[in-house]
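The next block holds one structure in the form of structure tokens; read it before the comments.
Subset of chains shown; positions unchanged.
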Amino acid sequence: SSVQNAQDTSVGDNGSIILATTTSTRDSGLLDYILPDFEEKTGIEVKVVAVGTGAALQKGRDGDADVLLVHAKPSEEQFVEEGHGLKRYDVMYNDFVIVGPKEDSANIHAEAANDVVKGFQTIAESESTFVSRGDDSGTHKKEKSIWENAGIQPEGSWYLSSGSGMGDTLKIADEKQAYTMTDRATYLNLKDKLNLDILVEKDEMLFNQYGVIPVNPDKNENINNGGAQEFIDWLLSEDIQKMIGEYGKDKFGMPLFTPNYNK
Amino acid sequence: MDYILQGLKEGILLLFKLDKELYRIIFLSVAVSSTATALSSFLAIPIGVYLGIKRFRLKGLFSRILYTFMSIPSVVVGLLVAISLSRRGPLGSLQLLYTPTAMIIAQTILVFPLALGLVYNLSKNRGKEIEKIGLTLGARRFDVIILIVRELKIYLFINVITVFSRAISEVGAVMIVGGNIKGHTRVITTSIAMFNSMGSYSRAIALGLVLLLISFLINSIIYSYNKED
Amino acid sequence: MDIEIKNLKKYFGTKMILDIEELKFKKNIITGIIGPNGAGKSTLINILAGLDKEYQGSITYNKEKFNDSMYLDITLVFQKPYLLNRKVYEDVAYPLKIRKLKKSVVKEKTNEILKELGIYHLRDQKSTQLSGGEAQKVSLARAVIIEPELILLDEPTSSIDEDSISTLERVLKEYNKEYNTTIIIITHDIEQAYRLCDEIIFLKNGRVEDKDGLF
């Protein structure tokens, strides 16, 4: 049938791999920017399934993806340790920023422009509204680790848990004129539609590392480990690392990701 | 398959755990969706009956446009309502975005075309005959509409059930205008979506079961108003 | 209420169903319409009741064109009785209720007519569960209870047993006398037409073939 055909129109003829990744890589437009090169070079088609980090890791555990590109380093390391993945490679990073209303009623920009722990403490003390992803995503995990560092158990009516993606969480923060933590790429993408400014940034703690992991092929015979490995080699190759470092310059005036694969 | 069995088990445990948060979520789901169903039906029934029996130019075109709007995606409705209610939008001063009220508004708008389409179609097929009886007995415009509603009661019943099922199961609109904020606007379907994106599949399935159970109770209540032999 | 029809033409599709040059129904009398199946009798009576407005020609009621308020003064008993999905009492009381009569009046009048037509024992039964003849009686009760100026009856006794027919005919005559109700009745029972009617019209192929003062 015609539906069947739609499924067979592969770009290349060397099969395909399923890449489970977070919505941030897709929504930032990075994948659309780099993937055509891979498909052209190898003839392997990449099927991108963009979901939450939790779901992406789960797909890895279930063997429903061949390769993962996610950003939650501790969970990723655990994933490999438990034998679900073969190895974890650093790919690139971007960073998280704390955004909030221009008026900045808690005054965190003045007091903690580069100190996120202090910033969080200030927010908590003044009980200024803070919107958390609350969805166990990479971003949420990072946020929780910062609260821990600050010695604060965030709760109360000022702390809202959105259980939504980054974009939706930013919109809620905008509507409520609240603070939130976001990855820079998503923020830049939505900036025009938001009344939120970057208030805290460039703290080492806000580093957002992306990693790539081939899924353990022992899980089932359908996993395309060869393709996954080719993808990883390509992704970590010098050319592509350079390409990653350039993406976003023309549109945002700065790159969205910084490649940092370390041979 | 483990997820499914796990989900079944978890669903049952969940209900007995008397978790306050869970009951809040259930309550909000029921409140939002039944209010939206009631509001949309309340508007759609008289209007649908009226338009169904009325003759007007291009009625065939009107029907098709109406049926078309039954397929409006919930995300689009959510988006349109969110834009209107956002601080910068025309109704921003009401500060309704991310409140249960906004969710009710969005769901009401979402299911209204469905409610209207179903009633309209029913009245178009059956209403004329009843209108004639009404007219011979001296019923005026408004009496005729009430008469048709009463005569077609058992058929309207399934319409209300259908509308409710659409409302309680949809996630796009309530997610966008509600924001799935814990303790405020989180409902069953937004929780399911959240657990799904977190990879907590069995929990998502468990909540799905809870939703079905709730639907069963609500349907039973509507059903008992529509006794059958 | 006297009725004047002029140049009435009615089509279904391209088929001409009625073609009446001139016809008058006199005030306060009982007129019978007879004629073979498919003659157009029901079509005519539906038009007279204001239920079908797609025709050519003119019809006047006491010299006036039809207007919506006339629905209150004209009633029609259909050939196929259509009863409401409620109890017989509620069904018969319905026209009074929508006329916002006092509850006690509604009750009194309804019970009276139910007794008169011999269906009082059915008052608490669902209208939709009646036998064919019982349904016809209820449908007649519901029409005369309004005491309308004009009653149009489409074979109102076709399923009624012989004893009840005399009762119904007596009631119709009484109404005609007492309230000066104009009655137009379609029937296939020629004897009934002669028993009941002051005038009889014979309709065939949509045309008035014969219009005779009775006797």
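First chain written, first letter: the chains are A, B and C, and each begins at residue 1.
The rule is simple: contacts are C-beta pairs under 8 Å (C-beta built on N, C-alpha and C of every residue); 3 or more make two chains touch, one makes a residue touch a chain.
Here the structure is a predicted model, which is why all the values come from computation and not from measurement.
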Stoichiometry of the full complex in this file, by chain label: A x1, B x2, C x2
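To be clear about the criterion, only the chains that are shown with their structure count from here on.
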Chain whose Cα centroid lies at the greatest distance from that of subunit B: C
Chains linked by the largest number of contacting C-beta pairs: A-B
Distance between chain centroids, defined by C-alpha means - subunit A, subunit C (Å): 79
Whole-Å gap separating subunit A and subunit B, where each centre is the average of the chain's CA atoms: 35
Length of the line joining the C-alpha centres of subunit B and subunit C, rounded to whole Å: 45
Contacts with 2+ other chains: residues of subunit B: none
Residues of subunit A touching at least two other chains: none
Residue ranges of subunit C in contact with subunit B within the complex: 49-51, 71-72, 74-78, 82, 84-86, 94-95, 98-99, 142-143, 146
Residues of subunit B touching subunit C in the complex: 129-130, 132-133, 135-140, 143, 147, 150-151, 153
Subunit B contact footprint on subunit A (complex, rising order): 51-52, 54-59, 134-137, 160-165, 168, 171-172, 174-177, 195
